[in-house]
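Here the complex is missing one protein chain, while the rest keep their positions.
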Amino acid sequence: MTAASERQFAQVTIGEALGPFEITIGKPLVRRYAAACGMDSGRFRDDGEARAEGLPGMIVPGNLSLSLLSKLVTDWIGSGGGHLKRIGTTYRSMVLPEHRLTLHGFVTHVDSDSRAVEIDVWIENDDGERLVIGTASVEFPTTA
Amino acid sequence: MAVDRSLIGKVFEATAPMAVSAESIIEFCRTMEEHNPRYGKSGANGEIVAPPSFAVTFRNTDAFFRFTPQLGRGFDAGKEVEFFVPIRAGDEISLTSIVRDIYEKTGRTGTMTFVILRSTLTNQRGETVAHVDHRFVHRNPAAKENPAETE
Partner (left out) sequence: MATIIDLHSHSEASDDSRAPVEAYLNWIKLRRAERPIDGIVLTEHRQFNRSGDYRELEDKYGVLVLRASEIETDYGHMLVFGVNDEILRRFDFTDVRLPAQIVIDGVAAMGGVVVPCHPGRPTVGLHEHYEHKPPLHNIVAVEMLNGGSRKGEDERSRELVARHGYRAIGGSDSHMVSLIGLCATSFSSQIGTIEDLVRELRSGDYQPVDFRPRRAVPRRAEPVPGQE
């Protein structure tokens, strides 16, 4: 999941996998991300404040899940001309920090005329439960 | 919980434009450990370009929540983001939001009210930067544990 290469449209095939990549989101990252985004809710800062809201403890903000899945796609695109046109996410269940997670992606559609690619993305826990699911659209320039 | 669908179409106008500093983009890139040379300090032509998902850090959803105290704060159930123009350091981003839909469904934690709020981000040149459709879920008061569950 590094972005050194340039993905070429001609390389892309339906069924191609992005990842899987194993991650664990630490509480320091949750706090830093929330601070960087100006999200001041206690549920992203402190276990006690989160519990006061009825949560089991600090939770990972949906925006961070979206950012991780966006990065999964932009790293796959690399430094070439393709660009992330759209991403949609559904947060099906809480993502908790300090749990092992896996980022998954699959190319599901390639349109040669519009040079557009559709990708399924999701975050899964160790029980195989998909906590965050989404889709992304990538477009490649005609000159790439 | 009563669902007041009359709110559909209500517009929450932008507050003052928000200036995008180089530091805010760089900090976002550092946080995400962004190594793609297209983003951050080494953006093309010496510009400092934000990764796409930086767009979701702009929001005026508080205005909506203040308008609907009966719904409570709610949880983020998902987003749909369409990117048009990259955000660069020095940009000034304005936001306008409109309530696109309100509906009920039932899930693992009981009856939930969903609100779709579309925010349009515009830069100082009048270019549309992104559409961000926020999908908020508000639980009914009898919902069970794990209030952030959306299914």
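Note that the chains take the letters A and B in the order they are written out, and that residue 1 is the start of every chain.
Quick note on the criterion: contacts are C-beta pairs under 8 Å (C-beta built on N, C-alpha and C of every residue); 3 or more make two chains touch, one makes a residue touch a chain.
Keep in mind the model is a prediction, meaning the values are calculated, not measured.
The residue from A:26, A:56 or A:141 that touches the chain not shown here is A:26.
Looking at A:9, A:76, A:122 or A:140, the residue that reaches the missing chain in the full complex is A:122. By the touch definition given at the top, subunit A reaches the unshown chain through residues 1, 14-15, 19-26, 28-29, 32-33, 88, 90, 93, 102-103, 106, 108-109, 118, 120, 122, 127-130, 133, 135. Touching the omitted chain from subunit B are residues 31-33, 78, 103-111, 114, 144, 151.
Simple rule for what comes next: only the chains that are shown with their structure count from here on.
Spacing of subunit A relative to subunit B, judged by their CA centroids, is 16 angstrom. Interface residues of subunit B, counted against subunit A in their complex, comprise 24, 27-28, 31-32, 34-39, 51-53, 56-57, 75-83, 135, 145-151. Contact residues on subunit A toward subunit B in their complex (touch as defined above): 2-3, 29, 32-33, 36-38, 53-56, 59, 61-63, 66-68, 70-71, 74-75, 78-79, 83-94, 134.
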